[in-house]
Every structure is written in C-alpha cells, then in structure tokens.
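Here the complex is missing one protein chain, while the rest keep their positions.
Naming follows writing order (A and B), and every chain is counted from residue 1.
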Amino acid sequence: MKDRGLGSNGFGSLIFHTLFTLFIVAPLLVIILVSFSDKGYISMPFEGASLRWYWAILEAPELMDAFSTSIWLGLGAATLASLVAVPAAIAIARYRFAGRDGLMALLLSPLMVPHVVLGVAFLRFFSLMGWSGSFLALMLVHALIVVPFALRLTLGAIIGLSRDAELAARSLGASRWTAFRRILLPLILPGVAGGWVLSFIQSFDEVTMTVFIATPGTTTLPVALYHRVAMLTDPVTASVSAIMIIGTMGLMFILDRIVGIDKVLIGKK
Amino acid sequence: MSTLTIRNLAKTYPPNVRAVKSIDLEIESGEFVSLLGSSGCGKTTTLQMVAGFVTPSAGQVLLDGRDITYLEPDKRDMGVVFQSYALFPHMTVAQNVRFGLEMRKLPEAQIRERVADALMMVQLGGLDSRYPSELSGGQRQRVAIARVLAIRPRVLLLDEPMSNLDAKLRSEMHVELRGLQKRLGITTILVTHDQVEAMTMSDRIAVMANGTIAELGTPQEVYDIPSTEFAFNFLGQSNTITAKVLGHDDAHTQVSIGSSVIQIPLRDAGTSGELRLFIRPERLTLSSPETGIITGRVATRLFLGNTWTYEIDSDFGRLRVIKVNTRGGQPGEGELVGINWNAADMQSASGELADV
Partner (left out) sequence: MSDASKSASQPWLLSFPSLALFLGLLVVPLALTAILSFNVFDSMMGTQDDYTFGNYLEILSDSYYYELFLRTALMSAGVTLLCILLGVPETIILSRMQPRYQGIFFVMILGPLLISVVVRTLGWSIMLGREGLINQSLISLGLIEAPLQLMYSMTGVVIVLTHVMLPFMVIAVWTTLQKLDPQVADAARSLGAGSWTTFSRVILPQLLPGILSGAIIVFTLSASAFATPALIGGRRLKVVTTSIYDEFLHSMNWPLGAAIAVLLLIGIVSVVMGSNRYIERKFKQVFS
C-alpha cells in the first residue's frame, strides 16, 4: 500500500466515501431497476418485474433505426479517426518539426470547442454544401470529434517506446514501411485498439453536436432518446438506457483487457 | 571484408549545437576501432551517421570507396548492436534472428541454416522459441549479436553494447566478442565510455572529446604516449606538475620544479616559460628517503586490495602514487618517503586539443 503521507481512512472518510459512491451510482441503478418494471409508468419493479419494456423497444422502429445508425456511425467514425490519428501520432512522437505543437493543439481542439458550437458550425456548413441528411458527412464529423481520443491513446503507446527496435529493423534491411508494419504497428497495437474502442464509445454517446445535424434519416440513439425524454419519460427510455449502460460496461471490460481501464480513464500514465 | 572511411564528418543540430565537429577516420578491413569518450562527446552521433540513422550536416562516409553518406540505413549492410539491444519484443529469438534474412529474401532453407549457425556462434542453441522477456540480460545481448551476425554485415557497429551487463559478465563478453570478431574478420566500430572495454577489445582507439578525435592510436599508444593533456587525464590517472623551463641541450630540457632542478628527455620545449608535465601514479615508486630523487611525506593512503593509493606531499606538490600490495611493510601516514621514476615517464603534452 502506497502511503503518500495522507494517513489512513477513518470512520468519517468511509461514510463520505459511501455517500459519494451512492451519489455517482444511484441514477444508473435507478434506470436499471425501472427498466424491469411491469407497470405502464415509471416505477420500481418491487411490486412486479417483467421484461416487457425490453420487448417494447423492438416495437419502436425509430429507436431500432437510431440504434443501427449509431452502431454504423461509431464503427465508421472510430475506424476513420484511427486511420488519421496513427500517422499523425507517429509524426508528433517521432519527428521534431516547426508546427508540431500547433498540429497537436489543432488535433486536440475538439476537446475544447463546445460541442454546441461544433453542432452550429456543422449545421451551417452542411446546409451550404447540401450535405444535410448525409450519413457520410455525419460520419466524417464524428470521426473529427473523436480524433483526440484515438490520438491520445496512440501517442501514449508510441511515446513510451524506444526507437531502437525500429532503427534495428531498418539497419537489418527493412524499408520504412516494413519497419512500421512489422515492428512499430504490432508494438503499439494495444494503444491503437484502445483508442479505437474509446473513439467508438465517444461517437456512440455524442448527443450535443449531433442533435443539431441529425435528420430523420440519420438520427442516432442518444439523439432519439433525447427527443423522447424531452417529451415524456416512459419505461422504454429506461430500458433503452439500461441496454446502453450494459453495452458500455461490456466495452469497458474490453478496454480494460486491451490497455487497462485506468489508462483510458486517467488519460496518461 | 570492407574498409570504412569517414571524412570531415560533422553534425550540427538546430539552432547551433555542434554534436560532431569534424571526424576523420580510416578503418581497415577487419579492424576493430573504438570510439571512446564521455557522454556528449559525439561518439554515438558519429556511429548513428555511419549507420544511416542521422543525416550528416557535412562530410562523407565511404564503404569500400563508395559514398554511402546519404544512403538509407536498410541499404547499408551494417549490423548494429544497440545499448538497449533493441530486440523485437513481439518476436521469438529465432524470429528476431531471421528478420534480417527475410528482408534479404533468402530461400527458407538458407534462412534456417544461418539462424542455427548464428545462435550456435553465440551459444544460444535451443532457445529459439523463447521471447526476449523470457531471457536474462546476457542472453538478450547474445540474441542481439546473433541477429546482426546472421546477415553477415559488412561493418559491425556496437553502441555501448555491454553497459547493461554486470561486471563479471561484461569482461567475459569482451573476450568472447573480440574472439568472434577476429574469427569472422568483420570491420568493427565500438562506441564506449568504458576505458577497459576499449583497451581490451580494440586494435585502435579514437579518444573523442568535444565532437572531435583527440587521440588516435593503438591502446598502448594512447595510454603510454598520448599527445594531449586531455588524454593524460581522461585515460587512467595522471599527476600534473608545473615546471619552469631553464634551458635545453640537444636531447634534454632543464626545468625547475619547486626547489629541485631536473633534466627531462624533451627537446623542443623552448628556453623559458612554464611547462606542464605528466606522470602516471603507477610509474612513481617509493623508497627510503635517502634513495629517492625527491622526498615527500605521506598525507593519506587508501587500501584497494591489490593496490595501495598514496597521496604524498612533496616539493612537486601533492603526488598520487599507486603501489602494488606486496607482502612486507607499507609506509604509513606521516612517514617520510623517497619518490623515484624513470626519466622517460615524465612527459609533456605536445599537442593541443582543438577546442573549436
């Protein structure tokens, strides 16, 4: 146990910690409980549990469509983001060049620009370009806003890696491309894969920007859920949310296997 | 085998860091040359320019007369052993060793044969399917050596390869690696900060400082008759004595040091002015006060097992003397002793270290 001179937890600390954890977990727990209710309104399942609100999702075509849109959007955006982030990460980690800091700041800027502003900007841009309702356009901007996540995890993998193995491969006769494919890529693969999964999650979850540019044909699950909740809170919104919670937990488990969940959540280590 | 020529090689990093100022070096076929120096002297940058990892700012590298200065590293046929060994952690020992052979697109049968040969040469037979993480430090180093020997490189470049081994293993590897290099006749450059390593392994040593070669010669030459003050102090230890020149004849210069006047075998030291003289601690011997050239009093003595190190206050200033630990009485602290030396061992630095 690492003692950082902070002493140990007393009784008060434990109470604080318990309340804190409860505060964090309660809303998620409530959703999962409510989703198993057998009543026609929001209620706890203690007087009768059922799966009826899960079956009800199947009968809500707008939610099913939104779900598949979100899945394909996440897959496409995460893949595209990784494809552009990996070479950029190599450039940033392996070369010293004028404009390096600027490049890095630009690629991380979607983290700082409010998503409302991005949504407005894309809404204007798409309407000028005639791209409204285009799935491809939506995927491109989703890729853009998740690049920071793909970049951060990939950079984390490359920066800790000595260049010697690549240089050794080069002097043993490997071309730049071969050295990348056979040495660097396999070594940074966990970081790249972790970045991909995190990008998928971020794209899948995004609502603030997408709510501006989603059209009836390109509505994502969080946007559909947002619109539904804005009108009424019914048990179907709870069962959809419960599925999203469980799905995210599954992806977190995968992330933990690939890179370690602490690395993903804390960012750097 | 191959000869390597380095001409006026220089590397300047922006804005104006001159890592290597100008290196000239001719390495014979099959020769083992060490670049010896402390960190920041430019030895590693020089090696990286020869390997093709760093693009020189000026100068040329020639391999068998062909200009390879700007050739990509994969076209150079050089085997590099890194300080970190740089093994591919996701490949087994055999996969590491065959990597270079696959790059050369050799037929499978030949690859197998060469991998087996190379692993045999470094005594690693039977470990083919281990991963680097399953090997000891010494074994990893052997894999790194086997990996470059397998491609039969024209030049072998060793970048501090032994610095991560413990002292005993290191001295075993010195002998073994030198044996392999001689047997295979590979032209070799070793970069090291370890004097003993450079001395035991090399045909010639280039002592580097400030991005240039300060001293070049066989190990004995650079130790016994260095031409720069830097080399006197960098290789082994030296006592530095300031002398006043009184005059000279055909073969000797007469100098005064403290209250003594002595002759040293040096012709062109001028007729006046100051002269800095160097003598190594092990070339000074102790005797009874009456029989010494000069006398001194023991200030401190340190016991190192096989030797004693004495600090003696004398007319020449404080002198360090290293004496083999033989049986019998050793002079103690505060004792008066005589100090003797061979006239030829008192030298001056004829050359100046270029500091530009």
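One rule holds in what follows: a contact is a pair of C-beta atoms (placed from the backbone, for glycine too) under 8 Å apart; a residue touches a chain by one contact, two chains touch by 3 or more.
All values derive from a computational prediction rather than experimental measurement.
J.: Given the contact definition stated above, which residue among A:Leu107, A:Leu155, A:Ala168 or A:Ile258 touches the chain not shown here?
T.: A:Leu107
J.: Of the residues listed, A:Ile57, A:Leu123 or A:Ile159, which one is in contact with the missing chain?
T.: Considering all chains, including the one not shown, the answer is A:Leu123.
J.: Using the document's definition of touch, tell me which of A:Phe16, A:Trp55 or A:Trp72 contacts the absent chain.
T.: Checking each option in A:Phe16, A:Trp55 or A:Trp72, the one touching the absent chain turns out to be A:Phe16.
J.: Among B:Asn8, B:Ser38 or B:Thr55, single out the residue that touches the unshown chain.
T.: Missing-chain contact among the listed residues: B:Thr55.
J.: Mind pulling the chain A residues that touch the left-out chain?
T.: Contacting residues on chain A, toward the hidden partner: 1-9, 13, 16-17, 20-21, 23-31, 34, 42, 83-85, 87-88, 90-92, 94-95, 97, 100, 103, 106-107, 109-110, 112-118, 120-125, 128, 140-141, 143-144, 147, 151, 198, 201, 204-205, 207-208, 211-212, 222, 225-226, 229-230, 233, 237-238, 241, 244-245, 248-249, 251-252, 261-262, 265-268.
Criterion: only the chains that are shown with their structure count from here on.
J.: From the C-alpha centre of chain A to that of chain B, how far is it in Å?
T.: Roughly 55 Å, centre to centre.
J.: Taking the complex as given, what residues does chain B use to touch chain A?
T.: Going by the criterion above, the answer is residues 51-53, 72-74, 76-80, 82-90, 99-100, 103-104, 147-148, 151.
J.: Which of the residues in chain A come into contact with chain B in the complex?
T.: 162, 164-165, 167-175, 178, 182-183, 186-187
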